[in-house]
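For this depiction, one protein chain was excluded, whereas all remaining protein chains were kept in their positions.
After this line comes chain A, so read on.
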Amino acid sequence: MENVFYFLASLTLLCALMVVISKNPVHSIIFLIITFFTISGHYILLNAQFLAAVNIIVYAGAIMVLFLFVIMFLSISKNERDHKTSTITKITGTIAGGLLFIVMIAALKDAEVGSYNAENFDSQIGMVENLGKVLFTKYLLPFEIVSVLFLVAMVGAVMLGKKEVGDRHF
């Protein structure tokens, strides 16, 4: 089991890195999709099948399709891709990245790895039934507020996309 975890974790990190490194944005998106798959693999290792499936449906199945859609429409030209980064951008990028690295080291240095009690640990906690019960009893208010938030976002999107009176259709 541990080997599977290490394999998945390294694959996740590698693909996530390739998302940033890839020159072609379509390749980046494909690596991002593979990253979502490996993350779903982690969920399955944690016995959270529902989260794994929903992660695939929502992220890989819907959101990334839209990403790909938009990138295909943009069709970034070759000149733009070969555009040279100036020295000052490189220097600021290095400094910013280094600072982030220091902050992360400082934050993770004192962090403790959470432990679990093997005796009273419920391995079925990630199953659909249990997740549903927890969401609709213990976390009912946050759950409802999140759904209202989604509704607001949807209404906003409709507002932005709505045709004004007198707009042309195409």
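FYI, a contact is a pair of C-beta atoms (placed from the backbone, for glycine too) under 8 Å apart; a residue touches a chain by one contact, two chains touch by 3 or more; residues count from 1.
FYI, contacts and distances are computed from a predicted model.
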Among "YeeE/YedE family protein", "Cell division ATP-binding protein FtsE", "Branched-chain amino acid ABC transporter permease" or "NADH-quinone oxidoreductase subunit H", go ahead and choose the protein name stored in UniProt for the chain not displayed.
-> "NADH-quinone oxidoreductase subunit H"
Which of these, A:A62, A:V103, A:I125 or A:I145, touches the one chain of the complex that we don't see?
-> A:A62
Could you please point out the chain A residues that touch the chain left off the display?
-> 24, 26, 30, 33, 49-50, 53-54, 56-57, 60-62, 65-66, 68-69, 72-73, 127-128
